[in-house]
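Just one protein chain is left out here, and the rest sit where they should.
Per-chain residue numbering starts at 1, and chain names A and B are given in the order in which the chains are listed.
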Amino acid sequence: MDIFLQQILNGLVLGSIYALIALGYTMVYGIMGLINFAHGEVVMLGAMVTITIVNALVNAGVSLPGPVILAIGLFVAIPACMLVGFTIERIAYRPLRGAPRLAPLITAIGLSISLQQIAILIWGRNYIPFPPILNQDVVTFFGASITKLQIFIIVLCLLIMTGLLVMVEKTKLGRAMRATSQNPSVASLMGVNVNSIISATFVIGSGLGAVAGVMVATNYDQAHYYMGYLIGMKAFTAAVLGGIGNLGGAVLGGILLGIIESLGAGYIGDLTGGFLGSNYQDVFAFVVLILVLIFRPSGLLGEKLADRA
Amino acid sequence: MTTNTSTRGKMALFIGCAVLMAVAPFVIGSVLGNSWVRIVDFALLYIMLALGLNIVVGFAGLLDMGYIAFYAVGAYTYALLSSPQFGLHLPFYVTIPLGAICAACFGLLLGTPVLRLKGDYLAIVTLGFGEIIRIFMNNLNQPINITNGPQGVNLIDPIHLGDVTLGKTMQIGSLNLPVVYLHYYLFLILSVLVVILASRLQHSRIGRAWVALREDDIAAASMGINIRNIKLLAFALGALSGGVAGGLFASFQGFISPESFGLMESIMILAMVVLGGMGHIPGVVLGAVVLTVAPEILRDTIGPLQMNTFGRMIVDPENARQLLFGLALVVMMLVRPAGMWPSKRRALEFSDAKAKARAQKG
Partner (left out) sequence: MADALLKIEGINKRFGGLQALSAVSLEIPRGSIYGLIGPNGAGKTTLFNVLTGLYMPDEGTFTFDGQDLFRAKPHKVVAAGIARTFQNIRLFSEMTALENVMVGRHIKSRAGALGAVLRDPRTRAEEAAIRDKAWELLEYVGITDVAGELARNLSYGHQRRLEIARALATEPKLLALDEPAAGMNPRETDDLRQLMAKVRDGGVTILLIEHDVKLVMGLCDRIAVLDYGKRIAEGVPDAVRKDPKVIEAYLGVAHE
């Protein structure tokens, strides 16, 4: 039973990170009907920038508490990623609005590759360790253990996501975003500046991505130039699972996917009589993605997409 | 009279091309070295792959980002049946067709569940499918060792028939034909064959049905086209071509591992189709050649160029090459979204879309 609980806890940590990234995909999809293939790279850059800043501070002998150093790193990473997100939209998407769908897909892939290569130029091809500045104390309950850091990750994710939902529901910007996602041309007739709303969407999504990137780096104690691809794919799966375009769905999908993956990896050995091992963990996300798209393409919370998919 | 001269002109052009193609490896080999003949061999392999993907993406309009999986299936079928891995050494005329059929079956396997998906969704699912295949290749070395995991399969038999083998330099009279030359001729014949087959398909009842599907699937269904079958046919035929290329790749290399079948390879082949000119066979061939040869030229020039200008290496050539590829994708889509050599119709479609976008903005 404690193994089961442990897997659930691991899944929650993973899942809340997926959820944060999934929000970035789902916001862009909701507004533009496009999958932002370069979003995973934003997450990677968030992790890389933070580690660099943290390392610089630690090496300079700054004697601040770990969380403060991390916060400083984060406050550099978030605007940096926002800028990257803004630029991605400007280069890859805006000039191609109205072009056949393949074109923005290819530009996004091109940018994705370029960003990875730029990351190699700056940080090299090796794993970059996250310096041990954070409290790794373990809390144990019912035989399962979780670090305080992981509890913090879950809580922070939930806070950010709640904040975002409130923002979209209650503020003027949020209303303009919802209007744009319903019908961009009508929204623009009503005085909404569609271009700046789209930019804002990319910027906010990238900010969330930066935070998620840092969480991945702290949770696994490392970052890597190629980390964005897999985590991006999984977060995208989460967004589809929840119902793409639906913010609450992204959160639900992320957490569910995290738990599915974690339970799946824990039990696949038993289920297949030892034939498949936990090294198949990464298959689950893809299998979930394919199953959802086949059986319920609108996702758990999504409205039926008639001709959109 | 005029038809006569034009036929004669075509004949002359044809013979000229044939002669040029026949002597090409000798010219390239003596001027640039045999490593360049090897690169040309790969370009020919990629032509087969890109034309196969073009059936799915270009003709039928189904965005497949996991195409490399079929190449992998063909390659692994050949490798497992013609290598010490299982001690099987079946001849190529069994393993290559078998690999192609296996790949086509995988094509159907992928095609069936995704029949209802379109556009970006289809792209993502096919990408996931490609990844699943790769993860299995990577991990099916235990508990039973089938694929030998990340180490891959080694000592794969070259194509051979009786005493004639493509795995050793062949001597015909005083003429020495190294391995890369022999494969050049084999691949050349096969890629010409694939060009002919693809072109015949395009200009047939089936090809028209694919275009109809791509343009408007509802109208196509209302014209009596069985959408399910025509989609599956596109997936199967595209996969078939990929499977053949995979088998050839395994025999040519003598070694394969999951690393050759990653996402980057799928993107590369998609880029050949898209940057070349989707749905336009000459464009796709051009795309395959340019995207195989250009990186090699860069590999040979980036290093020396840096040494000459800066006196030291600033950017790792491999790194610079990939970065340029990524940027080229972006720039090409912004400047020439229909590709380097689009069919006339495609070019029109894209310029229309651009004009529409401009009108919307303005």
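Going forward, a contact is a pair of C-beta atoms (placed from the backbone, for glycine too) under 8 Å apart; a residue touches a chain by one contact, two chains touch by 3 or more.
Here the structure is a predicted model, which means the values were calculated and not measured.
In terms of the touch definition stated at the top, the absent chain reaches B within the entire complex.
Although one chain is not drawn, the whole complex shows that of B:21, B:105, B:135 or B:221 it is B:221 that touches it. Which of B:21, B:197 or B:315 touches the hidden chain is settled by the complete complex: it is B:197.
Think of the hidden chain as still there; on chain B it touches residues 196-197, 200-201, 204-209, 211-212, 215-216, 218-227, 233, 237, 345-346, 348-349.
FYI, only the chains that are shown with their structure count from here on.
Residues of chain B that touch chain A in their complex: 63, 113-114, 116-121, 123-125, 127-129, 131-132, 135-136, 138-139, 142-143, 263-264, 267, 270-271, 274, 278, 315-316, 319-320, 322-323, 325-330, 332-334, 337, 349-350, 353-354, 356-357, 360-361. Across the complex, chain B is touched by residues 34-35, 91-92, 95-107, 109-118, 120-121, 229, 233, 236-237, 240, 274-277, 279-280, 282-283, 285-287, 289-290, 293-294, 297, 309 of chain A.
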